[in-house]
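Here you go, one structure.
The complex appears here without one of its protein chains, the remainder shown in place.
Chain IDs A, B and C follow the sequence of writing; residue 1 opens each chain.
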Amino acid sequence: MTLSPEQQAEIDDLRASPQPTLRTVSEGMEKHLYSAVPVLDHGFVRVVDYMGDDAAICQAARVSYGKGTKSVQNDEGLIRYLMRHWHSTPFEMCEVKLHVKLPVFVARQWIRHRTANVNEYSARYSILDREFYIPAPEALAAQSVVNNQGRGEALEGEEAERVLRYLRDDAMRAYDHYEEMISQDGQQGLARELARMNLPANVYTQWYWKVDLHNLLHFLRLRADAHAQYEIRVYADAICDIVSDWVPFAYKAFEDYRMGGATLSSTALDCVRRMLKGEEVTQENSGMSKGEWREFVGVLG
Amino acid sequence: MTLSPEQQAEIDDLRASPQPTLRTVSEGMEKHLYSAVPVLDHGFVRVVDYMGDDAAICQAARVSYGKGTKSVQNDEGLIRYLMRHWHSTPFEMCEVKLHVKLPVFVARQWIRHRTANVNEYSARYSILDREFYIPAPEALAAQSVVNNQGRGEALEGEEAERVLRYLRDDAMRAYDHYEEMISQDGQQGLARELARMNLPANVYTQWYWKVDLHNLLHFLRLRADAHAQYEIRVYADAICDIVSDWVPFAYKAFEDYRMGGATLSSTALDCVRRMLKGEEVTQENSGMSKGEWREFVGVLG
Amino acid sequence: MTLSPEQQAEIDDLRASPQPTLRTVSEGMEKHLYSAVPVLDHGFVRVVDYMGDDAAICQAARVSYGKGTKSVQNDEGLIRYLMRHWHSTPFEMCEVKLHVKLPVFVARQWIRHRTANVNEYSARYSILDREFYIPAPEALAAQSVVNNQGRGEALEGEEAERVLRYLRDDAMRAYDHYEEMISQDGQQGLARELARMNLPANVYTQWYWKVDLHNLLHFLRLRADAHAQYEIRVYADAICDIVSDWVPFAYKAFEDYRMGGATLSSTALDCVRRMLKGEEVTQENSGMSKGEWREFVGVLG
Partner (left out) sequence: MTLSPEQQAEIDDLRASPQPTLRTVSEGMEKHLYSAVPVLDHGFVRVVDYMGDDAAICQAARVSYGKGTKSVQNDEGLIRYLMRHWHSTPFEMCEVKLHVKLPVFVARQWIRHRTANVNEYSARYSILDREFYIPAPEALAAQSVVNNQGRGEALEGEEAERVLRYLRDDAMRAYDHYEEMISQDGQQGLARELARMNLPANVYTQWYWKVDLHNLLHFLRLRADAHAQYEIRVYADAICDIVSDWVPFAYKAFEDYRMGGATLSSTALDCVRRMLKGEEVTQENSGMSKGEWREFVGVLG
């Protein structure tokens, strides 16, 4: 992972000088501040700032639901209740700002989550670095033969080598030409906003990404999921660790009700009821399609 | 203004115990934390939490625009440049959470700004207090005779007295009946979610409102404007004071480019150019309607 | 229900003159256009415009997922797949615009759904009508003794009569005074934006509400739910009927996967697995709180 020396100096400087504040402080999060967590070969996630903690979620809920919330005995119970009943607004009261360095094709998936604030490094104004994501051998997955979206086993031998050679060589050549095109060495130099179009989607970019906890958990549910592309999932996993230290009660409820939970359809619930009564339920008499049944069996596995 | 004793105790407790943090601290904002600013007869605004400061705006801009932003010599210059050219995302990197107590008819206007997070006190679950907004005599404005939206001079004498009597008596009676309806004194008691419908729109509610700086400034531009209803403008004015201490450079740029500025149409710009050349421009030869011309003359004052 | 004569004339006029279009047409929705569905005592819902149909959902999905989606044999299968796997963007490709007349306290709940476009009748500019929601006797529910939010049985006898008398009399008096205050009969007349504060929350307002299908279904899941307040649920129910005619495949999938479905936590799924293996699972050995267990038992019916 590569923070630039300037970035590292900025971080060191900031870490050295705690200041007093009257705001809510999350001990678990303070230790993450400014420390970049390495992800993939050149990427990272680092916490730039945060607002709120578990107590702030409860405080907002108690404004909303008043005395009603006092019957729930403690903060953890209240947070579990809110998560279980899909109360989203108290979780929106926490906010986090991350600095992320990531390949462009990952950034393109990530940005589809619209309810966040983003400042991305601009290749119209500035020159991108010569940094490209090259998968580790074990991440060099074959196309799944089961479905269009998934990955199969890792490629091996000559095929793997050829793929890595293509990825590396094409990236290096594209970057060489990028540099030559914008160079003013005895020439005018192509506009940066044009030259960047020669760079492949594994080039690294970086951004500041600011999001509230409710929308962050929604992002994590989709992107830390086993069906998410590996290259975004590793970022989601790194963020999960951070969230777990920041708001431990909320994260634990999230794991139980979202990550580890499952939504069953009306038809599926009916099948469960029949099975609990001892009935033999099969795909044929379940009312589900083959795909649904396969997923249903997977959940009850 | 009335914070409940519990709210005041919570505030006193929080103010007494600063904690160290590695996050960005805005000195100007720390002094506002937890101090409720009185607004109207029973309302208030108080800062619960915040994220970022002027430097955080610049930091995000420099991630986006890289070396390009270094040519702007200092933070204030950069912030003015960003404001002037409608760069909104760096301002989104600051966030504030406010606790606001306000009459329901003000809350109904306020909530129309959708890009914020809100937790409102719920009258489905809890019982509202007997607190109603009754305008001060100088705020008891007549309907404007010029336009449908505006206010004229303050009512006086018997008319003013009658209005105040109606507002006070109807509020008190409505609240008496609200209390009687939900009372279980020898009866079942009407559901709170129904009983609340008897309360008029000047009853006070409260909420936590969390918003980023870009959207907050947009709110302030509309609601601190002279055309906004007085009862929401006083809240906007109170928030302006807070923002001015929180992010002084951004607020100053906002005053110059937004609050004190004006957008001229293509036609209006053309008129200015003609006037600067010495031409006599009148409404008739301006290409503007009477309404537009009146506003144009107002701007050129 | 009361459309004004002008509104009814506008509707009759529009219904009389179909025009040719090249756009997608939903037969089921055309029959709803401009016909107001009565809700509560003075409210209504009517479809003003719509965009898209079931086929438009599939068309958008096929742009996204390309050849992958052709393996799903037909539109209904594809829509069920999308709903089951929480693919939201294809459903966002349909849009509907409704004209709704509703009590203010219902409007206040409704507006909390932020991802919609709203134009509400403005009581700053215009004068509200003398129309108030007065619950039917069977909707005059007592406060639940089980939880703070719910409703118990309907009030009866003298208590019911007194409640209805309060609601009616207070509304009429408040409106009389509203009229007197804004009257210019020998006086200046209070500004409308102030006078409105005397009106209780059961006064009717109206708005145009425009929303995409994904966000509409989210709204319906929360507001057509048995736990929603009756007075908003009847609006949600009326809209459900409309959606069912507009996009029948999407609505059916919504009923199966959302309205009739349930999300089970990791702990709850584990209990189901244990029960299916024949183990005796009780609240005590379930790992759930009493509240969770009660809900779990309710789901398994």
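One rule holds in what follows: contacts are C-beta pairs under 8 Å (C-beta built on N, C-alpha and C of every residue); 3 or more make two chains touch, one makes a residue touch a chain.
All figures in this text were calculated on a predicted structure; none of them were measured in a lab.
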**Study point:** Touch partners, limited to displayed chains, of the chain removed from view
**Key:** A, B, C
Check your understanding: Which residue from C:Y34, C:F132, C:F219 or C:Y235 sits in contact with the chain not drawn here?
Key -> C:Y34
Study note, to complete from the structure: The one of A:Q19, A:S88 or A:Q229 in touch with the missing chain is A:Q229
Study note, to complete from the structure: Considering the complete complex, of A:R151, A:R221, A:K252 or A:R273, the missing chain is touched by A:R151
Check your understanding: Touching the missing chain, which residues of subunit A?
Key -> 103-105, 108, 111-112, 114-115, 118, 124-126, 133, 135, 140-144, 148-153, 155, 159, 162-163, 166-167, 170-171, 173-174, 177, 180-182, 184, 187-194, 196-202, 229
Practice item. Over the whole complex, note the residues of subunit B touching the chain we left out. Key: 65, 67-68, 71, 77, 80-81, 84, 86, 147-149, 222, 255-257, 259-269, 272-273, 275-276, 289, 291-292, 295, 299-301
Check your understanding: Which subunit C residues would touch the chain omitted from the figure, given the whole complex?
Key -> 14-15, 17-25, 30, 33-34, 48-52, 56, 59-61, 63-68, 89-90, 92-93, 95, 97, 99, 117-122, 125-127, 206-208, 210, 212
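To be clear about the criterion, only the chains that are shown with their structure count from here on.
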Review point. Between 0 and 180 degrees, and as a multiple of 5, what angle does the rotation take that fits subunit B onto subunit C by Cα atoms?
Key: 180
Check your understanding: How would the subunit A/subunit B interface be labelled, same or different, where same requires over half of its residue numbers to be shared?
Key -> same
Point to revise | Mean-CA-position distance for subunit C and subunit A (Å) | key: 33
Review point. Quick one: subunit B and subunit C, Cα centre-to-centre, how many Å?
Key: 29
Check your understanding: Once you find the CA centre of subunit A and the CA centre of subunit B, what distance in Å lies between them?
Key -> 34
Practice item. For subunit B, jot down the residues that touch at least 2 other chains. Key: 118, 125-126
